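Accompanying notes for the structure given below.
Heads up, one of the protein chains got dropped from this complex, but the rest are sitting where they should.
When the chains are written out, they are named A, B and C in that same order, and each has its own residue count from 1.
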Amino acid sequence: MQIAMVGLGRMGANMVRRLLRAGHECHVYDVSADAVAALVAEGARGADSMEALVAGLEAPRSVWLMLPAAITGDTVGQLLSLLDEGDAVVDGGNSSYRDDIDRAELAAVHGIDYVDCGTSGGVWGLDRGYCLMIGGPDRAVTRLEPVFATLAPGVATAPRTPGRTGDPTPAEQGWLHCGPSGAGHFVKMVHNGIEYALMAAYAEGLNVIRNAGVGARPAAADAETAPLREPRYYPYEDIDLAEVAEVWRRGSVVGSWLLDLTAEALHQDPRLDQFAGRVSDSGEGRWTSIAAIEEGVSAPLLTAALYSRFASRGSELFADKVESAQRFEFGGHLEKKS
Amino acid sequence: MQIAMVGLGRMGANMVRRLLRAGHECHVYDVSADAVAALVAEGARGADSMEALVAGLEAPRSVWLMLPAAITGDTVGQLLSLLDEGDAVVDGGNSSYRDDIDRAELAAVHGIDYVDCGTSGGVWGLDRGYCLMIGGPDRAVTRLEPVFATLAPGVATAPRTPGRTGDPTPAEQGWLHCGPSGAGHFVKMVHNGIEYALMAAYAEGLNVIRNAGVGARPAAADAETAPLREPRYYPYEDIDLAEVAEVWRRGSVVGSWLLDLTAEALHQDPRLDQFAGRVSDSGEGRWTSIAAIEEGVSAPLLTAALYSRFASRGSELFADKVESAQRFEFGGHLEKKS
Amino acid sequence: MQIAMVGLGRMGANMVRRLLRAGHECHVYDVSADAVAALVAEGARGADSMEALVAGLEAPRSVWLMLPAAITGDTVGQLLSLLDEGDAVVDGGNSSYRDDIDRAELAAVHGIDYVDCGTSGGVWGLDRGYCLMIGGPDRAVTRLEPVFATLAPGVATAPRTPGRTGDPTPAEQGWLHCGPSGAGHFVKMVHNGIEYALMAAYAEGLNVIRNAGVGARPAAADAETAPLREPRYYPYEDIDLAEVAEVWRRGSVVGSWLLDLTAEALHQDPRLDQFAGRVSDSGEGRWTSIAAIEEGVSAPLLTAALYSRFASRGSELFADKVESAQRFEFGGHLEKKS
Partner (left out) sequence: MQIAMVGLGRMGANMVRRLLRAGHECHVYDVSADAVAALVAEGARGADSMEALVAGLEAPRSVWLMLPAAITGDTVGQLLSLLDEGDAVVDGGNSSYRDDIDRAELAAVHGIDYVDCGTSGGVWGLDRGYCLMIGGPDRAVTRLEPVFATLAPGVATAPRTPGRTGDPTPAEQGWLHCGPSGAGHFVKMVHNGIEYALMAAYAEGLNVIRNAGVGARPAAADAETAPLREPRYYPYEDIDLAEVAEVWRRGSVVGSWLLDLTAEALHQDPRLDQFAGRVSDSGEGRWTSIAAIEEGVSAPLLTAALYSRFASRGSELFADKVESAQRFEFGGHLEKKS
């Protein structure tokens, strides 16, 4: 079917490629003329402005945005003034679901359908397909099914869940209409919150193994160092983390795609020396914890994963100084130097 | 090769079956004569006592134990008196790695090799293979390679990690000699610690989605209830959790075997009404957190997963009462009834 | 000085009493005529409507609100239409500091000063004084100093901090102009976040002592129960928690007012049988964790204290069921009944 894509960065461009391969008619626009030209060379139809892009589409139009969250709002505003009743806007980026709720209300005033689509797949999606979590009005979601079906990985990419028979549901193909406006990004948000926790779970566990030789090293014996009661139980200085991650990939309960990636990273660089350990977060993890708090639901792991990212960037320094100051006040404890 | 198995419960029996299928000569013993008979019918050689079992083996003997942790120690003691120098005992159960260290020292006095083998795979291992994490002396581990190779899933059960070429390492086949005595169960212990956290990550995330309709329900408006500032952002009462778990199985970053199982469970029983929510723990999660603490390594997610299991069984009741009592003392707050 | 109080619940009425004792001229209003009459009997001047209250004051007027957060907004709106340029409104309740920021902007349009005042002290404040954390414009804060000074406990209620000499600062008297609008409730919000954590710290510690006899009780020996490796180290079945809380009150590092209250509660009811352990939260703890998240600052204890309150009210049940379902799927584990 005919679909327009605005935003031809890594994600957007690869999604266009996947759509072109399946025979969809893709109209594309980006502030970078080079990005447009590259996809035109692969079969897309280019536009040099939003106006031109919209003008080249047949009603009801479908315009998919793959933009940084910071500029999605303005672009939606511009689009609403260019589109007509019955058209649809899809936000496939990493917007907050709250913006979806607000923008969908505004779009509805114009009779335009606003669809939010959380998209997982990263740099791997072109070949692996994208997992799509969708919110918004039925009318537009139904019309866009061919696009969702193409972008999604397809049922064959995983064994069917035992007990599921008959025609595969959309979820089994890798896309899901989760609910009304914002529901797609809400589910994607929680997905990323879980992702943070899965990553941290492996990271913590590997760190425990990495330090399993602490009993074999000479220990400081001063009042500022907690003694290790039984050093004989911490003799493992040489456990090969890359091989541990690899062995867990087959037959174990902890197998996952993230583990596959972890094994690859450790195989390439067993000490991970190329990384400084400053872990960014891009918003969804924060919003997930905030949602848990506002719902009154406990989410200790999801929040711990988030906080460990904050701490990796030094946010705790002042709090740590407060504790050192308290220890100095009540016990005269001086900080150890290292 | 010739191998003896002691303990023919679900795990032990299936491991014997997998070994028999590959042509190994399996001698078996269990306190249950029926369990022995069942495997004899499938080609194993039965024994009616530990003495008989040992007497039927050629030196150097290999005796694999798949027993509850509580009786492994006594059985090892008995075996050490029956075996000869050069023989090997393998503990494939869920022992603490500390017991391995202690028992291996004792076995070494007799010239017997003690091998610890953490085994993951559960009820699925017969067909899927077992992930084996092994500690102990090289001599025995080398001799037992054919057994490990048969029990392990094999390299074909997962795509090779990019960058790995040439002959697959044992880890790529699903078994790994992790280090000296106890190293196998240590790695398995951390594996289970990670497993607890992965499980809790999905559970927390799904719970956040499940409560996403809190804004659509009438809220209590009393001084004991925190108000929801913007109920309009929590309208999602009907997100289908089984479909959400299913859609994440394809193309997303959070795909895993545990997710596959979660999707299956939710498909069968979307509200999970058959469960009361009392989550047991079998020791490894505790030991992992204790190891983190003794190593001086932070493991907030692994420990949070453990604590949430404790709390699921009501361990916090008294602490909660203390807080209610404090609130009553300083503010005259009476507990809400529900 | 002349001050009007709207809202004569426990907090508001006691604050009026403390102001009357110091000779201030208190005008009072409440929807309950009885509440008004009670304070008129103690020397206040009553009004039977907001209009009458405002009409009885001399400009520049000062109207202090001690109302449930849910109705403060409407009352402020009503007041803004009754007051004149140069008047001041003080919100002394538990509003979100975000509402202060919004309301102060609105009030400023009318030339009215909006002062937010976080108030700690609970049922004890009449005699003990109230700790006041204040935000808003200098003009009003300066004018209201006599009121703040009366409500605050006064410098004599605690030893001066070593190094502080000369005239006591307002903070040493128990009130502080923290910053612009919302700063008072922001500091009060964090104060309550800390309060939750202090309470939980004692609760957790007492719970650890309460269970210190676990080694003296017969343990279940099944695959669903983690074994206790060294029961001999958990023999303490009879430690008297009320006496423990009491002994910590003198000379220890953990002495505090909350500990005093805890000791009192345990002395009265050592098993706390009158409480069900459902711990409410009133918003500030949530907002503190949300602020930490939005600031990118890790606050694991503050959030853990909040989450333990959620969990005390059963919010984790579904998540726990997910974990039980996962365990059943991969290992065939059935839940233990109790």
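Operating definition for what follows: a residue touches a chain if its C-beta (ideal position, glycine included) is under 8 Å from a C-beta of that chain, and two chains touch if they have at least 3 such contacts.
Everything numeric here is computed off the predicted structure, so don't read it as measured data.
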For the chain left off this view, which of C:Y29, C:Y202, C:F275 or C:F318 is in contact with it? C:Y202
Touch with the missing chain holds, among A:P68, A:G111 or A:G163, for A:P68
Going by the contact rule already stated, which one of C:S32, C:S81 or C:Q268 would touch the omitted chain in the full complex? C:Q268
Among the options C:E25, C:E224 or C:E246, the absent chain makes contact with C:E246
Could you please point out the chain B residues that touch the chain left off the display? 253, 286, 289-290, 293-294, 296-300, 303-304, 306-308, 310-311, 313, 315-316, 319, 330
Spell out the interface residues on chain C facing the chain that's missing from view. 97-98, 101, 120-122, 125, 128-133, 152-155, 157-159, 161-164, 169-176, 178-180, 182-183, 186-187, 190-195, 197-198, 200-202, 204-209, 211-212, 214, 226, 228-229, 232-236, 238-240, 243-244, 246-260, 263-264, 267-268, 288, 291-292, 294-302, 304-305, 307-308
Hidden partner interface residues of chain A, rising order: 10, 68-70, 96, 98, 122-124, 199-200, 202-204, 206-207, 210-211, 221, 223-227, 229, 257-258, 261-262, 264-266, 269, 272, 275-283, 285-286, 300, 308-309, 311-312, 315-333, 335-338
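Following the convention adopted for this analysis, only the chains that are shown with their structure count from here on.
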Farthest from chain C in C-alpha centre terms, which chain would that be? B
Given that chain A and chain C are copies and touch, would you call their interface same or different according to whether over half of its residue numbers are shared? same
Most central chain, judged by mean Cα position vs. mean of all protein Cα atoms, is A
Rounded Å distance, chain A centre to chain B centre (Cα mean): 28
Chain-centre distance (mean CA atoms) for chain B and chain C, in whole Å, is 44
Expressed in whole Å, how far the mean CA point of chain A lies from that of chain C is 37
Which residues belonging to chain A are in contact with no fewer than two other chains? 253, 294, 296-300, 304, 307-308
